[in-house]
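One structure below.
Entry: subunit A
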Amino acid sequence: MVQKLEQVETQTKKEEYLLEVKGLKKYFDVTEGLFKKERQYLRAVDNIDFFVRQGETLGIVGESGCGKSTTGNLIMQLLDKTEGEIIFEGVDLSKLKGEALRKKRAEIQMIFQDPFSSLNPRMRVFDIIAEPLKTHGVAKGKELENQVYELMDVVGLDRSYARRYPHEFSGGQRQRIGIARAIALKPKLIICDEPVSALDVSIQSQILNLMSKLQKEFQLTYIFIAHGLPAVKHISDRVAVMYLGKIVEITTKEKLFDQPLHPYTEGLLAAVPIPDPTLRDQKHRIIIEGDMPSPANPPSGCRFHTRCPYAQDKCRSEEPSLIEEKPDHFVACHFPLEKGHGVLIEK
Partner candidate 1 sequence: MSVNTETQNQNQVVSSVEKKQTTNGFVRWMRLLLKSKTGTFGLIIVLAVILVAIFAKYLAPYDPNMINPAAMLKPPFWLEGGSMEHILGTDNLGRDILSRIIYGSQVSLAVGLAAVALAGVIGVFVGLVAGYYGGFIDNVLMRLVDSFLAIPTILFALVILSIFGPSVTTLIVVLGITNWVQYARLVRGEVLSIKEREFVKAAKSIGVRDNKIILKHLLPNVISPFIVISTLSVATTIILEASLSFLGLGIQPPTISWGGILSDGRDYIATSWWLATFPGLAITITVLAIIFLGDWLRDVLDPRSAK
Partner candidate 2 sequence: GCSGGTTTDESTDSKTTDSEQKGTDTKADGEVDRTLTVAVGSDMVSFDIHNHNNTSTEAIHVNMFNYLFKKDANGEIYPELVEEYNTIDDLTIEMKLKEGVTFHNGDPLTSEDVKYTLERVATDDTLREYPNYKQIKEVQVIDELTFRVVTHAPEPSLLHRLSRLGSGILPKNYIEENGFDHFLSNPVGTGPYQFKEWVRDDRITLVPYDNYFEGKVEEWDEVVFRVIPENSTRVSELLTGGVDIAVNIPPADWDRVNSNEGTSIVQEISNRVIMLIVRSTEGLPTADVRVRQALDYAIDDGTLANVVLKGGAVPTTTMVGPGNFGHNPDLYETYNYDVEKAKALLEEAGYADGFEITLQAPRGRYLQDAEVAEMIAGMLAAINVKVNVEFLEWSNFVEMRNANENKELYLLGLGNSMFDGAYSVDWYRAERMAGHTDYKNDRIEELLAASASNMNPEEREKQIQEISAIAAEEAPFIKLYQEKINIGVSDKIDFVPTSDEMINAKNIKRK
């Protein structure tokens, strides 16, 4: 483990990353009862490392409950980490307190999954979008008004909607409000926690397109969390695959989708149904059996071994660490796939 960390460090020394996460852990205390001597922990995020370069999009995928949102919340400082470092532009965010943290927050923003619940139902659109600007004293009065209207233009909301309440909008429009709020302070990093999964199919693409457009326009960096693999693939530059609180594979999307090294990634890709009936029978079906184990009581060794079709004895006892198996292709597996089945990509 120690060795591995050093490796990563020497690797990354050359580059300055916008965000670097090192050895991040979040254990939730789920001890029950008063007098239990042994505390029980749910390891929602268990020692993960990754980095995000300026201007890129890092996708994080994985099944429900694997710790994606927790990771996002940890970076946002909405949760207190158990261990590890979250270095944003050279500053460890988790060490900041009070006013300093509040200031720093302007630079990282979040877009939430549920456009319904992420907007205060009792605030008008104008006030929702203006809130970050007011809070950080960016603008006042007329200037504030102008900025808010500009933001509405940018995300494609009619200015006449400014005095409406969230419930008067459709899901897609609400998500646009959320995006306007997130970009209001011109943040450097935006964490998107499943921003489209609550939206209608035909609306999803509108939002994805909008996000791509804004990224180009404002040089934004995204961490894009989702479990819809196609969307992640569409928007990301690099993709991290999480399983049970761990990152099992992280690389560029081309490499990942073309030739996954981790059996879980392979299974995940195979599970995505392809909207083309002609490929029905050509598709390589690998069905990962069984359910995801509980993060409160994860399996020994490699956490995937209980469901892995290729598992061997070593996997049961020894935990693999995330190593750079191929250039810029990190994987945590004792026996990375030689010829992993990716998805057929039509060129």
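The set was built so that all candidates are chains of the complex that A comes from, given by their letters.
The rule we apply is simple: contacts are C-beta pairs under 8 Å (C-beta built on N, C-alpha and C of every residue); 3 or more make two chains touch, one makes a residue touch a chain; residues count from 1.
This structure is a prediction, so every number in the text was calculated from the model and none was measured.
Among the candidates 1 or 2, the one in contact with subunit A in this complex is 1. Against candidate 1, in their complex, subunit A makes its touches with residues 73, 76-78, 101-103, 105-106, 108-110, 112-114, 117-123, 131-132, 135-136, 153-158, 160-161, 164, 167-170, 173, 178, 181, 185, 206, 210, 213.
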